[in-house]
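This view holds just a subset of the chains, kept in their places.
Going by the order they are written in, the chains are A and B; count residues from 1 in each one.
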Amino acid sequence: MTAAAPLPAGPEGRDLYRLVEELYPLCRSITGDGVRQTLKIIQRHAPIDIHEVPSGTAVLDWTVPREWNVRDAWIADPSGARVIDFRRSNLHLVSYSVPVRARMPFSALRPHLHTLPEHPDWIPYRTSYYDETWGFCLTQRQLEALPPDGEYEVCVDTTLEPGSLSYGELVLPGETEDEILISSHVCHPSLADDNLSGIAVSAFLARHLGARARRRHTFRFVYAPGTIGAITWLAQNRERARRVRHGLTLTCLGDAHPFTYKRTLAGGAEIDRAAAHALAHSGLAHQSIDFFPYGYDERQYNSPGFRLPVGSLMRGRHGQFPEYHTSADDLSFVSPERLAESWTVLATMLDVLEGNGRYRNLAPDGEPQLGRRGLYRAVGGTDIPGLQLAMLWVLSLSDGEHTLLDAAERAKMPFRAIRGAADLLEQHGLLAPV
Amino acid sequence: MTAAAPLPAGPEGRDLYRLVEELYPLCRSITGDGVRQTLKIIQRHAPIDIHEVPSGTAVLDWTVPREWNVRDAWIADPSGARVIDFRRSNLHLVSYSVPVRARMPFSALRPHLHTLPEHPDWIPYRTSYYDETWGFCLTQRQLEALPPDGEYEVCVDTTLEPGSLSYGELVLPGETEDEILISSHVCHPSLADDNLSGIAVSAFLARHLGARARRRHTFRFVYAPGTIGAITWLAQNRERARRVRHGLTLTCLGDAHPFTYKRTLAGGAEIDRAAAHALAHSGLAHQSIDFFPYGYDERQYNSPGFRLPVGSLMRGRHGQFPEYHTSADDLSFVSPERLAESWTVLATMLDVLEGNGRYRNLAPDGEPQLGRRGLYRAVGGTDIPGLQLAMLWVLSLSDGEHTLLDAAERAKMPFRAIRGAADLLEQHGLLAPV
């Protein structure tokens, strides 16, 4: 008899980690060359298209902003020493800071400085996309070491000019136009878990699925800046978005926290059940939480005008761990093992979605005689092997209404065992898809 | 930005308590001058109408009984001492006792005496509305002190004659004919918690709502004797009763027990959810229990012929605390603080009902750009203020199907915070009622 389909064979954790490492130094924001370079590096793993949407384009309720790029940024203290320097960490500069070149006393500089007093050695990550200002992020210890007297020199050598917003997209056509959307935000500078981990896992999933001979769903991978990127994609794909049957945003998938799956707004969507099932059978610590309208781009996809059933998989929850949005979210905060676990959990979820469906038992009156088809043990005893029980579950629920995932949930068996039993029954003419 | 609507500013607990004190000495029953005087005292606080329904009027399956009034009632022992005297406590006389003036031995008197052996210093409260008899209630110690020999003299100087049943009613018109019914029973003699507490809280709610410039619902306050009074009101308002969208009976609201909310028969009505929400956010101990067809007039309102969604709010549960229906339910059993808490919880529930509704997000595709409308913080960090989160919840759920109460429940935020966010969004043209 056919054994249950094996777990998807995934990439090595070290390959996932290497991609995170490669992307780490780039200075990303919601626009600019850092995003473009990031997308080009992704292209080495999966053949994504890079789209450029001009500044000023109206997208839903928003407008694509001017493009932001950084040449240099620093603060020199009264002695002339460059005490804060963008080249040492791109987190030092508030994202979308407008250009400035000025000398000023500490009192004038101080309102532009951001620190984390409770973590005196970490640099915070701050943005000011829609308010024209500038600022620097530094450690609390750096702040305390700044002399109060004398004149400081500030250089923010940035450009904020008409350009474009860049995003990446890969469509893997399937047997149907029903789509599965995998979306990852690409707008954060040197933060490893948020979201180079999500980008890396997504890129390797795209490569894996692209290599498949057969896909039931069409898969769409989107790599776009948070909020404005997802809004731009939605604005440009209003009709195509209606085909999304299941979706996920990916974030913070490399840290050591247990998994958290955030459900779609309605809850109870097939992606919600697939996620719960894959996590329950992963043997890994996890929780599922209800949707809330804050977090990453699941906010946009689930908005009233679209209501796409998009959940979110993460390990650490945004805003819930101290390293979040600080320089402590560095390469030591993520690991090859956790990245590989995340890939496997996601691949299992996608296999559930790909393999699920409604079937009809073709010998529905009583149980078919499996024994004469060689599908049942010969000598009756007290227990029953798993595959036979899986077949009985599939036969019992295949009434055209229940799905294979229903069977897996009720049987408390991994989906791939139920899917394997269904394959065997189809081969023996006992089962047909509805 | 607008802050969330504040908690309703309520009356002082001492004003509620003073009304309880004023009503306490009166001898009420299901008819008679005690009820009439009670209603007149309520009129000083809220402009209720007093309705009189003649004895003999057919009301649903019942008939309005003859009116009962008491001039005097006492028992004199063989020495001639008035050992039991209605003038000392109106609980001494079984309510609706028929007139009697007779001399009898203790053995003949004994079957007419009611005590509480387990609480030897308390007088029980007993009624005999539909069985023509008479009786006295006394403490166990009084009973034990009665000499067994000699002749007793009994005086029950009552009248039971054609008259009328009195009830009070106040209608506060609103923008719609949809009604909220607040019903309190007024048939108990000197029992403070049951139900002078309910009457006092109701009267102050009526005054508060009457002073409002704008009411969405029409409010109807009913003050009627238990069972026969509610039945009489229903009989005379068959059609108007159909307009009741939400209702509450009020009882035992001045004692120190945690709150108990008893759900409507169907459960899951909007009043059930409003009550659960107000209690959950009150910070006070509480429980919700399922409907059962015993208790106060929620029985009548929820009957199959009407099925009005009427729940019941109480603190101590009828029959579940020892002081219930005894002389221990006196002025020391209730307190200004507890009465004021009850008023606030009820006012919060009513505000939920008044403020709830379905809305439509007018920028439903993705999130609207709150920042350019001055509704969002400028510099992005790791957390989000409550009002912004409340706006995101309202925008996210305002699809014409979910209500603001749905949003408050899912957000685990007080309704007034959600309502405040909705007001702000309406002002900015982002939200409209359905």
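Rule of thumb we're sticking to: contacts are C-beta pairs under 8 Å (C-beta built on N, C-alpha and C of every residue); 3 or more make two chains touch, one makes a residue touch a chain.
What you are looking at is a predicted structure, and each value in this text was computed from that prediction instead of being measured.
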item	value
2 chains shown - copies of the sequence in the complete complex	3
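Just so we're on the same page, only the chains that are shown with their structure count from here on.
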item	value
Fitting chain A to chain B on CA atoms, where both chains share a sequence, rotation angle to nearest 5 degrees	120
Rounded Å distance, chain A centre to chain B centre (Cα mean)	53
Chain B-facing residues of chain A, complex	60-62, 94, 114, 124, 126-131, 133, 135, 227, 230-231, 234-235, 238, 265, 290, 292-294, 299-300, 302-307, 318-319, 324-325
Residue ranges of chain B touching chain A (in the complex, touch as defined)	361, 363-369, 371-372, 378-384, 389, 392-393, 395-399, 410-411
